[in-house]
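Of the protein chains in this complex, one is absent; all others appear in place.
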Amino acid sequence: MDVKRDRPVVPASVSDGPTGDGLVAGARSIAKGFAYTARAGVSKPLTVRYPKEKLTVSPRWRGPLALRGVLGRDEIPLLRAPSYAYNETIDGLYRADRLPPCVGSCPANVDARGQAYLIADDRVVEAYELVRDRNILPGVLGRICHHPCESACKRNFFDEPIAIRPLHRFAFEEYRKVRHERISPFPRTQGKSVCIVGSGPSGLAAAYDLLKLGYRVVMYERERKPGGALNTGVPAYRLPREVLYEEIDDIVGLGLELNTGVEVGKDVTLPSLMREHDAVLLAVGLQQSRILPIPGTDAEGVVGALEFLWSANFKHEAGVRGKRVLVIGGGNVAVDVARCALRVGASEVRLACLESESEMPCHPWEIAEALDEGVIAMCSLGPEEVLTKHDTVVGMRMRSCLSVFDEMGRFAPKFGDETTDVPTDVVVFAIGQAPKIDTIVAGTELLVSGRGQLVVDGTLFTTSVPGVFACGEIVTGPGSAIGSIATGHEAAVSIHRYLQGLPLDGDRVARPVPVYQKHAPADTRGIESNRRRAVMPMADPEERAKDFRQVELGLTRQEATAEAMRCLRCESEVCVGCTFCARTCPDYAIKVERVDEAGARCLTRYDLDLTKCCFCGLCAEQCPTKALHHTGQYELSFWHRDLMVFDKGEMLRPPTGTRATGRDGISPPGCPVPRREDG
Amino acid sequence: MAAIDELAEFLERTPGGGILLTTVDAVMNWARGKSLWTFPMGTACCAMEFIAASFSRFDFDRHGTIPRPDPRHCDVMVVAGTVTRKMMPAVKRIYDQMPEPKWVVAMGNCAVSGGIFYYDTYSVVRGVDEFLPVDVYIAGCPPRPEALQDAILQLRKKIATESISKRRTRPLVSDLALPTDPRKGDLLSAADADEEDEAPATRSVSA
Amino acid sequence: MVTEELTLNIGPSHPSTHGVCRLLVRLDGEIVTHVEPIIGHLHRGIEKMAENRTYLQVVPLTDRLDYVGSMYANWAYCRAVERLAGIRVPERAEYIRVIVCELQRIASHMMGIGSSAADTGATSAFLYAFAQRDLVIDLFEELCGARLTYNYVRPGGVSFDLPDGWVERCRAFTAQHPKAMLEIDGFFFGNAIARARLKGVGVLDPDAAVAWGVSGPSARGSGVDWDLRRDDPYSVYPRFDFDVPIGSNGDAFDRARVRLWECIESCRIIDQALDQLEPGPIMADGLPRLLAPRPGDAYDHIESARGSLGVYLVSDGSPRPYRMKVRSPAFCNLAVLPLIAVGHTLSDLLVILGSLDPVFGEVDR
Amino acid sequence: MRIEELRERVCAMYPDLCPLFSIEFGDGAISVPLERVHSAAADLKEMGFDRLGMVTAVDRGEEFEIVYRLQSRDLRAGMFLKALVPRSDPRVPSMCDLWPAANWQEREVYDLFGIVFEGHPDLRRILLPDDWEGHPLRKDYVDERIIPRPDYI
Partner (left out) sequence: MSSLLLGILWGVAGVLVIAGGAVIGVWWERKVAGHIQLRYGPQQIGPAGSLQMLADVPKLLFKEDIVPSGADRPLFKWAPLMAFAPVAAAMAVIPFAAGWAPFDTSVGVLFFLAVPSLEVVAILVAAWAQRNSYAAIGGLRAASQMIAYEVPRTLAVAPLVLLAGSLRPTEVVAAWRWWWLPLLAIAFVVYLIASIAEMNRGPFDLPEAESELVAGYFADYSGMRWAIFMMAEYGAVITASLFAAATFLGAGWPFSGALGVVALVVKTSVLVTIVMWTKWTLPRVRQDQLLRFCWVVLVPATLVQLAIVGVVLPWM
C-alpha cells in the first residue's frame, strides 16, 4: 500500500491554507506563483492543433447515426456453409460479436434467423432446407425441441420471443406438400463408405452430412422402424410418428442405406462392420433406464421410464389402466411418462421429485401442460423405499428433501426427517438413462469404462479404436434431441477428416456456448397486437389427456408469415424496420415506416432528424441488427437546419468524410446531401 | 451607420469602384473571417464544451477566435445551450447589442431546434432561429469542441461569400442553393444542384 | 449628503454567474445591501417531460440536469428506479458506478475550483484545473462515448463494461492527480491575493447551513460534517476507507478548498475500488425493455459534487413515471446566497456565488 | 438507523402518529391530515429531523399530495411526511418558520403546482416568468406551445 502512504493526508480543517498570512509569506507565495506560471509558460502546450492534428476519438464515440443496410435493398446473410466449415463460420461471427442469439444458443447452431427471413419472404421450402442443413429433422424438432433459441431470442427484451419452433413445424408442413420433388440422392464422389449404428437424431445428422460430402452411408437400426429414441421414447401426442418416418424417408431418398431390424452385436457384429466400412459411427444412444438402488425395486410394478414409454407408444397400453401411477423424477422424461400414463388410462398420476417447484429440471411449459391435464406434482420429496406387499408395489415411502444442490451447485441432496407414504400401484423411475453397449462392442478393442460407458473424446468424438467414432447421448449423457444432432454433425466432420487423412483436431473450432442475457417476461400492456407472439393453438386439456393426438395444433400460414416478420434478424446489419430505435429514442427523432407484406417488404421511410437527436446512443444500443450505428463523425456544422434531416439514402452512405455540411462544394463525396422532398 | 457602409456606398457610386469593391470585399471577408470574436451565450451543457474549446486542449485562440464577455466587442454569438422562454428576451437583447456585422452559431441541438426538449415541454424555445438569424448550426448534444472549431471554419467560408455592399449580390462559391426560409425547405434537389454548377446560384446578401 | 442606492442587474448572461442566473443587486457604493437571485432561465420542464418518457428514456434527460456532473443525476435516478422496481444491481456495476462517480466528482470540482479562481481573476488557475478535468473527460469518453452527457448509469447497472486498458489509464490518472492538486493548491489557494479575496468572505455558519438545507462541499466548508457516502452509506461505499475534509470558517476559501481535498480523497476511493473490482456482469439479469414498477413512491439520494442529490419517483404501475422530482442540491445551496452575500462588496458577491458552485441546469431543471 | 427502529421511536414519542406510519420501498412515511401537517413537522423536527430535504407535490387527481422529505443527521435516517391537499382550495401551512430551507422549495411548488403556502414570507413564482399562466406540473395543465410526443412505446 505504498500508494496510500504517498497520498497527502487531509488536514483537520481546510481553513489553514497551504501558506500563512503576513507580508513575507504573501510575497513568497506570489513569487511561487510567478515561478509556477513561468514553468507552465515554457512547457509544451497541451493543445491539439485542430484541424491539422486531431484527437483520437474513442471507438465508442456516439457520433451521428448511420445505417449499414436496409431491408429490401440488402439481403440477410444465410448461415450456410459445408458442415466441416460451419463451426468456423459461427466462430467468426461470434468473435465479431455478430452471432444472433438464437443461432448462438442452439447447440447445432441452426440458422433460425435465416428461416424466419425466408418464411417471411414466402420461400418456405427454402427455409425448410436451410434448417435441415443443421437440424436434420426440422419437422420433428419443430414439435419436440426444447428451443433454447427462443429463450435467448433478443425479442424477449422487447416483448415476446419469436416462435422459432412452431416455424420449423410450419416449414415442414409446407415442405411436406412438395417433398417428393425436392429429393434426389447426393452424388457419391468419395468412394468410401461409413457405417452408422443407430438411427437416432445424432446418427441421422451424421449420415446427412456424410451423404452430402459424397460418402456411402449404411445405417443399422435395431427396431423395426428408424428414429431411435424419437421413435421409442417420445410420446406420440407430441410427435406423430408419420412425421418422423417421412423425414427419415427423405434422408433415405438422399442416398442413405437404412437397415432396420438389424441389431448390431446379434445380427451383425461390429468387427465385421469395421472391416466392411472405412469408418464406423456408434450412435446407439442410451438404452436402459436407471433405477435407484433402494429396497423394493425388484417388486412387480416398478418399471423404468424407457420401457414404460416404449410400451405406451407402441402398444398404447402399459398395464396401468385404472391404476395409480407414481413417477419418480423431475425431468422432461418424467413429465412425458406422467402424461403418457394419463393417456394409457392411469386413474391418478403423481409426479415426485427431489427439487422444489422452481428448481425442477424439466421445462416449465412442460410441467405446466402436465398440470393442466391433471398430473399431481409432489416436490421436494426423495424416494426412500418402495413399499411392497407380496412382491407387489403398494406404495412408496418418500423423505422430505431440504436442498438438492450444495453451495457450489453440485448435486448433493440433503434430506430431512419427515417421511410420507404415497400409496400407488405402479412406480416409474424416470431419473435418467444409462448406456448398454456390452453386446455391441463385443469382439472389438473399444474401451469401456467401469460404469459401462464407452470412452469417447468429447470434442473429436473418437473412440479408442481408430476409425470408430461415437456421437449422441452415448457421449453426452441424457440430453436434448438438438444436442444430439449437434454431436452428430461434429462426428461427421471428424469422420470426414479421418477419411481424408487430415489431422482430426487441426484448426477445428471448439466454441464456448455463449451466455446470453436472460430477460424477465416483458410487460406487454399497451403494445400493439402485431408485435405480440403468435399463439400456438392447443388442444383442450380435458380432451387431449385421453388419447395420443397432438396437443399443439400448428400455425396457419398467415400466422406463420406474420410471426416470421416479427423476427428482428439480429446482428444481420440490415435494418429491418423493427421500429425499436424510434420507440426507444427519448427525443422521438427517428421515423420509421415499412411495408409488411410477404414478398414486398421494405422500409419505405427512415428519417433521422439530427436536430432532435440527443446522441444518447440508446437506439444504436438496442438495435438488434446493429444496422443502426454511430459513426465516428463529430464535425457536424450545417449552414441550414433542413440539411440536418437525413433520410434512408443519406444514412446508408458510408461516412467517408468528416463533415456534413451538405452539398456546399466543400464536403467530401459521400456526405449527406440536402433532403429531397418525397413526391 | 458604420464606416464600412459609407465606403460601400461611395465605391458603388464611383465609376470603376466595382473592382475596388470586390477587392475590399475580399480583404474585409478575410479579416472578418480570421478574427471572429465570440460571445459565449452559454446557457446549458454546451457552454461546458464552449469553455473546453477555448481552453488549453482545443484553444480557440489559434483561429483568432477569442471569447469576449461583452457583446459590444463580439462578431459571433455562439448560442450554446437551451434557450427557454424566460431566457429568450435576454438572448435577443444581447444579440441586438452586438454591432454589425454579426453572425450567430447555434451550438448543440437545443439551440438548433430544442433537441431533446422538443416534445412535451412547456418552457423551451424550439431553436434560436425562431428569433435569431442563425448562420451555422452545429448538431450534437453537446458537440465536441472540435465541432465548434469546425463551425467557425464553416462560418469563415460563409463570410467569404458576403459583400460589404447591401445592394451587391455575389455568386456563391459553393453550389449549395440556400433556401430563403430555412424552415420551408425549398432546396434544390441534388441533381438540380449539379446542373447549377455551370451557372452558380446567386443570392442577395442580407444581414 | 444624500446618496442613492444603485440597482444593478447582473445576468442572466454574465461571465461570473456560471450559467443563466440573474442577480438583482442593490449597491450602496460597492457594498451589496440586497441581492435577489432570479432563477428559472434554464427551467426546461424536465420533471414534466419525465412523466412522458419511459423509465429508460428519462436517463438521457437526467444527464442534462447537472451537466457538470451528469453521472450523479444518472445514478440518483437509477437508484430510485431500482428501489421502485426492486432491481438488484450486480456488484461489478456498483463498483464501476462508484469509480465513475468519483471521477465525476473530480471533473466537477475542477470546474468548481476553476470558477472560484476565475471569479477572482486567476484565469490561469482555471485552465490548469481544467486540464485535469480534460483527463477525466477522456476517460469518460473512452468508457461511454460521450464527453459530457454520458447516459452511462442505467437502471440495473451500467451500459458498457470497462474497455481494455482503461483500468490502467485510470490508475495513471489517480497517481498523478493528487500531485497536480497540491500544485494548484499552492498556486491558487496559497496565493496571498487569493487568500485575501476568499478568506472571511461569505461566511455561512453551520446552523444556518443545516437549517437552509445546504449540503455537500458548501456545507462541509462550514464545518457541517455530513457526507452521505459515509453517514448514509449507499452502494459499496462502506467498503472504502476515506476521509471527509471539512472547513472551520465557512467562508468562500473553505468551500473552495474542501473541493480540492475531496478530489484527493476521491482518488483514494477510486484506487481502492479498482483494487476490489472483480469480473462479473454489469447489468442486472432479466430486465425487460419497458420497466413498469408497481405503484408507489421511492426516494433515493446520493452525494453528488454539489451535495445530496435526491430523486423522488412516483409510479402508477405504467411504464412511465407518474412524477419525478429532483431534489437538487444546487437549488438549495443557492437559496442561501442572499443570507451570506449582503454586506460584502460587489466583487465578493460573485466570488460567493462561485464558491457555492451552482449549476443552473440542476437549479432550474 | 433502521427504518423499523425509527418507526418505534416515532411510535414511542408520538403514539397518535404511529398508525399513520407506513413503510414502503424501505422508506418510512407518515401521512397526516392536512391540518396536522405543521404540528407533526414541528414534532419531528423536535425529534431530530433537522434538515428539510425536499418539498414537493404530486398531482393525485382530486387532490394534491404534498410530500416533505425530512432528514436527520443525528438519527441517520430520512422519512417522508405527506398530506393530501384538496385541489379546489390548495392551501398548506408554510414550513418556513421551522426550516428556512422551505422558502425556495415552497415557492417552486407554488410555481409549478399552484399550491398556496400560508405564512410564506415571499410567495412568488420562482422558475417561470412572473406572467406565466397556469401551473405546468398539474396533470390538467394545457399549453398550446407543448408539442406532444408521438404515442408509441
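A few comments on the model shown:
In order of appearance the chains are A, B, C and D, and numbering begins at 1 in each one.
Criterion: a residue touches a chain if its C-beta (ideal position, glycine included) is under 8 Å from a C-beta of that chain, and two chains touch if they have at least 3 such contacts.
If you're wondering where the values come from, they're calculated on a predicted model, not measured in any experiment.
Counted over the whole complex, the shown chains touched by the missing one are A, B, C.
From the options B:Asp59, B:Asp120, B:Asp135 or B:Glu162, the residue with contact to the unseen chain in the full assembly is B:Asp59. In the complete complex, the residue from C:Ala117, C:Ile184, C:Ile302 or C:Leu356 that touches the missing chain is C:Ala117. Contact with the chain that does not appear here is found for just one residue of A:Arg49, A:Arg95 or A:Lys518, A:Arg49. Contacts to the hidden chain, counted on subunit C, fall at residues 6-9, 14-16, 27, 30, 117-125, 127-128, 131, 188, 191, 193-194, 196-197, 345-348, 350. Hidden from this view is one chain, which touches subunit A at 23, 30, 33-34, 36-38, 40-43, 45-47, 49. Touching the omitted chain from subunit B are residues 1-4, 7, 27-28, 30-35, 55-57, 59, 61-64, 66, 68-70, 72-73, 75, 97, 99-101, 164.
Following the convention adopted for this analysis, only the chains that are shown with their structure count from here on.
A comparison of the C-D and A-D interfaces places the larger number of contacting C-beta pairs at C-D. Measuring from the averaged C-alpha position of subunit A to that of subunit D gives a distance of 52 Å. In whole angstrom, the spacing between the mean C-alpha positions of subunit A and subunit C is 46. For the pair subunit B and subunit C, the distance between C-alpha centroids works out to 34 Å. Counting partners per residue, subunit A has 46, 57, 526, 586, 588, 614-616 as the residues that reach two or more other chains.
For subunit C, the set of residues that touch two or more other chains comprises 40, 43, 45, 48, 52-53, 60-61, 63, 131, 134, 149, 290, 319.
On subunit B, the positions that touch subunit C within their shared complex are 41-45, 47-49, 51-52, 55-57, 69, 81-82, 84, 86-87, 90-91, 94, 116-117, 119-124, 141-142, 144. Remark: subunit A residues 526-528, 579, 582-583, 588 touch subunit D in the complex. Listing the residues of subunit B that touch subunit D in their complex gives 85-86, 118-123, 126.
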